[in-house]
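My questions will all concern the structure given below.
All protein chains of the complex are present and in place, except for one that has been dropped.
On to chain A.
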Amino acid sequence: MEEPQLIAGLRAKDRKTIEYLYDKYSKALFTVISRIIIDKDIAEEVFHDAFIKITRKIDSYEESKGRLYTWMSNICRNAAIDRTRSKEFSNSSKTNTIDDYVYGLESASGTSDLVDAIGVKELLDDLNEEQRFMVECIYFKGYTHSEVSEEFDIPLGTVKSRIRAAINVLKKNLGKI
């Protein structure tokens, strides 16, 4: 299904289109959330709410501001960040780290998902210390770049270029998986 067709179907609240969307993107979107939230039950709860929000707010999506997936992943990311900052969450859980995540995936997933978990390790290969730190902050802790800059006293421009460098490494590593 092409993206314009997909968007039109979502706007029409067509069940088959939403099912297609779910099948195609649920794993990626859930990953965005579960990187930030370790607890699978809470992550699924957040994902449930975020996915509902995506289908209901589809009219506020603007094609000019990026692809549908980019918009959806930001909704999921923000939902997850909001959850980690809520009162009940900060009392019961701690925020994620790359190691927690990889370890968590390896122990939580069945054999079929193990391949993906190994993929994560390879994906994160070759990141230097700085880049690894950026990926952890942005992807796993859900920090914004200005929060990283403030909290760790790194100039904003440096944060930006390190994020870019880190993503470049991830891009290259995608070929290895």
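Everything that follows uses one rule, which is that a contact is a pair of C-beta atoms (placed from the backbone, for glycine too) under 8 Å apart; a residue touches a chain by one contact, two chains touch by 3 or more; residues count from 1.
Here is the rule we go by: contacts and distances are computed from a predicted model.
Missing from the rendering is one chain, named in UniProt as "Anti-sigma factor" (options: "Anti-sigma factor", "Na(+)/H(+) antiporter subunit G", "Phosphate transport system permease protein" or "ABC transporter ATP-binding protein"). Remark: the residues of chain A touching the chain excluded from display are 8, 11-15, 18-19, 22, 26-32, 34-35, 40, 43-44, 47-48, 51-52, 55-56, 64-67, 69-70, 73-74, 77-78, 105, 108-109, 113, 116-117, 119-120, 123, 138, 144-146, 157, 159-164, 167, 170-171, 174, 177.
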